[in-house]
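Every protein chain except one is present and positioned as in the full complex.
On to chain A.
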Amino acid sequence: MNIQEYINSGILELYVYGALSPQESEEVSKVLKQYPEVETEVSEIEEALKSLASAAAPYNPEQMLAAIKAKLISHGGIVQMHPTPINKRARIISFISVAASLIFLVGIFVLLNRTNNLRQELRVVEAKNAIMQTKVDDSENSLNQAKTILAVIRDPKVTKVPLAGQQVAPDAYVNVFWDKENNKAYIDALGLPEPPQGMVYQVWSLKLDPLTPTSMGLLEDFSNNENKVFSFDNPNESQAFGITLEPAGGSETPTMDQLYTLGVVTNNA
């Protein structure tokens, strides 16, 4: 659109007069909002017409304002005035409520955060507790074991049978504590080397004449047994104890060339 042509057409003067159809006026209103030079032109036309019309007024009717306001009040037009203080108060109240909600939200967020942190800390503490409990249980276990061992060693009715190292392992040694009354034998195998992979120590009760070995059991899970003390039932009339290295699972008869330790029960007990 050529704006200068549009202005020169005289449509804007008719627009200010109110001489255009409603549709035409709405179109001019749109153009006016789009083009500042059109808005300026309309304002200038309006000012000129206001001056012209003012010249036709009998006088400046300023003092009539009071009479008009009096009429407005009498017909109830101005009753609900003072919108400003109400607005201000409403604004303050809405500001306060917005602020309060914000603080509330922040508070909830902080609390949630703190709860989460506490929950996590609790989980960590619980895990630590569980670990501690296991350790305590372990210690208790080993203490009980130690107590049992000590009780066995101190018991005068228990026979101590030292087994000496043999040809394959001259430095090895084992003590057997044999509680004849309760048919129990405790093997203190601290002096045995770790068995090779796939091999296991087997404990034998021996009768000497003729030499008759009876398997008492295996030193299972040797490396994980901290005290290296193993307990067995031993209802045999043992005259000697021997320990051999056997393939995992043990053997029917001892492999004599893998005899690690051997000791004879002395009869003074």
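Note that a contact is a pair of C-beta atoms (placed from the backbone, for glycine too) under 8 Å apart; a residue touches a chain by one contact, two chains touch by 3 or more; residues count from 1.
The definition used in the following text is that contacts and distances are computed from a predicted model.
Within the choices "Ferrous iron transport protein B", "Cytochrome c1", "Oxidoreductase" or "RNA polymerase sigma factor", the name that UniProt assigns to the complex's undisplayed chain is "RNA polymerase sigma factor". In the complete complex, the residue from A:K50, A:R119, A:K135 or A:K157 that touches the missing chain is A:K50. Only one of A:V16, A:V152 or A:L218 touches the absent chain when the whole complex is considered: A:V16. On the side of chain A, touch with the chain left out of the figure occurs at residues 8-11, 13-19, 22, 25-26, 28-30, 39, 42-62, 64-65, 67-69, 71-72, 75, 77-78, 80-81, 83-84.
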